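Left out: one protein chain. Kept in place: all the others.
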Amino acid sequence: MAVFKRNYRQYDGPVTPAWSRFLILPRYAFKNVFRSRLLLVFYVLSFVPTIVFGAFIYLRHNATFLETFQVLPRDFMPVDAQFFFIYLSFQASLAFIITAFIGPGLISPDLANNALPLYLCRPFSRAEYVLGKMSVLIILISAVTWIPGLLLIFMQTNYAGLAWLTDNLRVPVAVLLASWLWIIVISLLALALSAWVKWRVIAGIGLFIIFFVLAGFGNTINVILGTQWGTLIDLASLITNIMHFLFMGEGLQGSIPVWSACLALAVLCALCLRLLNRRLQAYEVVR
Amino acid sequence: MSAPSLPAAPPQTEVPWSLWKSQVSGLLRLEVKKYLLSKRALLLYFLAFLPIFPFLIWNLRAMLVGDLPDIAQASMFYAGMFQTLMLHLVIFFACVITFTNLFRGEVLEHSLHYYFLCPVRREVLVVGKYIAGQFASWIIFLICVVISFCLVYFPYGGQGLDYFTSGPAIGHLLAYMGVTVLAFLGYGAVFLFTGLLFRNPIIPAIVIWIWEGINAFLPAMLQKISVSHYLISLCPVPLSGGPIRVIADPAPAWLSVPGLLLVTLAVLFLASLKIRHMEISYGGE
Partner (left out) sequence: MSDSQDIIFRNVSKFYGEVLGVNRVDLNLAPGITGLVGPNGSGKTTLMNLMTGLLQPTRGEISILGLPPDRPELLFNRVGYCTQYDSFPRGMNGFQFIYSFLRIHGLVHPQAEDMTWKALEMVGLQDAAKRKVAAYSKGMRQRIKLGQAIAHQPDVLVLDEPLNGLDPMARAEIIDLFKRLSEKGKHVIVSSHILHELDVISDQVVMLSNGYIVAEGDIHGVREEMTDVPMQILVRCDKPAMLASRIFQEDHAVEAQMHSDGQGLLLRTRDADSFFLLMNRMVTQEGLRVESVAPADDDVHSVYLYLIGNQGGSSS
């Protein structure tokens, strides 16, 4: 008879690369997110504008269609920076609604159930945690903003020729930069709210308050003081201003300078990161 | 073989008004404090006092620059602020935050069962919590309305004071306070109900908000299917519409006030029916 000592031994088998571990969070989050049929339907519908814009590009270059209906390409709206600015503005508003629905539920349940110590007692940093949670929004919003945007540009280049792309080289750059600006700002804001407001409904409403109530407040300041600096607290206007600059080469008419809009958003992002850093701790806070 | 029937519950012989009164007052003691003094109330205070800042800036500008518009224009300015910033944004979102969470909040905190384990009719619970929410909201937001209204006329000095003592200002202020109260009654009942109906009431809240927001641009017939139409009809200073805004005939006060109250009662009745069959299940939250 043999007796085998079954002592504790550290696991020494293969492990996944450290850089990819944050992806565990979105993997589980997606399952949760798409349990809501309402969101699933909305998310699918948010691809419809891309199809419409794609159809527009197709028809504009379809000789048979133009001949049959006896229309000239110039009768259509030109496919240029303005066209993609309108497209991305539309997609950005859909992305905002998606974020308002998903974002508040990303961190608050972990805090409410004191689950953070469970994450952070593993070789998993706070930065990776934030990145993991943020990647849920990044992946979902990317799929409705810059990815279809670049596909439309590819489609247009395919029909109109490479010359169109060389003439409009700022368009793909603008689509990428503007999308990422939008993604980073609303994701950080949603995560910060989710971390500080325990109830996700209130966090979701908070996102609307920050975007719309502050916008109203900023406009009121503009009216009272006869200035445009009230726009500094109107996030949607700030981002639109920068987007306009990226697509058209100049900021919105009658709005604040683009550099000040960039500065305001940078301050906001820094504030959100600071709030996240303060809130996400590896210990339970007894309320 | 059929089993013998269970003993019947004793019939309700009379309506125990005094018991209900004391139960509602017990609820008010517990709830109002929670809505006014908890950390959660900070967001409400932020919302309530946000509209005061533009009026402070208005005063500051009057002090520094001094070019005040005509006092009648000041009334128009306040009317614009009240109908857009306060009614459509601040009061609306305050109602969403307060009233969707009257019950949904207790579910999220896993504390609803304490209320359900009291010898209180669930309808009385609905009424008690609703009144508590109203009471707390009125305290916070009526103060905000009074302060902001006074701040509009403050830079006018004696002329402003005359506007209060012998002009229409007091009447306007009372009307705005009345509209604020009615807004909380109407929206409050709606959001209490959506809080009971939906696990995530943000979607219905946003849908209602968009409907109320675009309402002014819809045909006159559709405008009448909204709370804001009746509230705006009761505002003492009418606003002129923009280029694409359709101005529906304002509803008369005799229709608006009882109409809103009736809608409120109807929604509260539906909420009472809903809560009667509500079960405790914290698992999915």
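Before moving on, here are some points about what is shown:
Note that the chains take the letters A and B in the order they are written out, and that residue 1 is the start of every chain.
Note that a residue touches a chain if its C-beta (ideal position, glycine included) is under 8 Å from a C-beta of that chain, and two chains touch if they have at least 3 such contacts.
From a predicted model like this one, the values you see are computed outputs, not experimental measurements.
Touching the chain that is not shown, out of B:Leu19, B:Ile170 or B:Ile225: B:Leu19 (per the contact rule at the top).
In the complete complex, the residue from B:Phe49, B:Phe116 or B:Phe269 that touches the missing chain is B:Phe116. As for the chain not pictured, it touches subunit B at residues 3, 5-10, 19, 22-23, 25-27, 29-30, 34, 38, 109-111, 113-122, 124, 276-277, 279-280, 282.
Throughout what follows, only the chains that are shown with their structure count from here on.
Against subunit B, in their complex, subunit A makes its touches with residues 36, 38, 97, 100-101, 104, 112, 197-202, 204-206, 208-209, 212-213, 216-217, 220-221, 224-225.
By the touch criterion given at the top, residues 40, 43, 47, 50-51, 53-54, 57-58, 61, 81, 84-85, 89-90, 93, 96-97, 100-101, 104-105, 108, 200-203, 205-206, 209 of subunit B touch subunit A in their complex.
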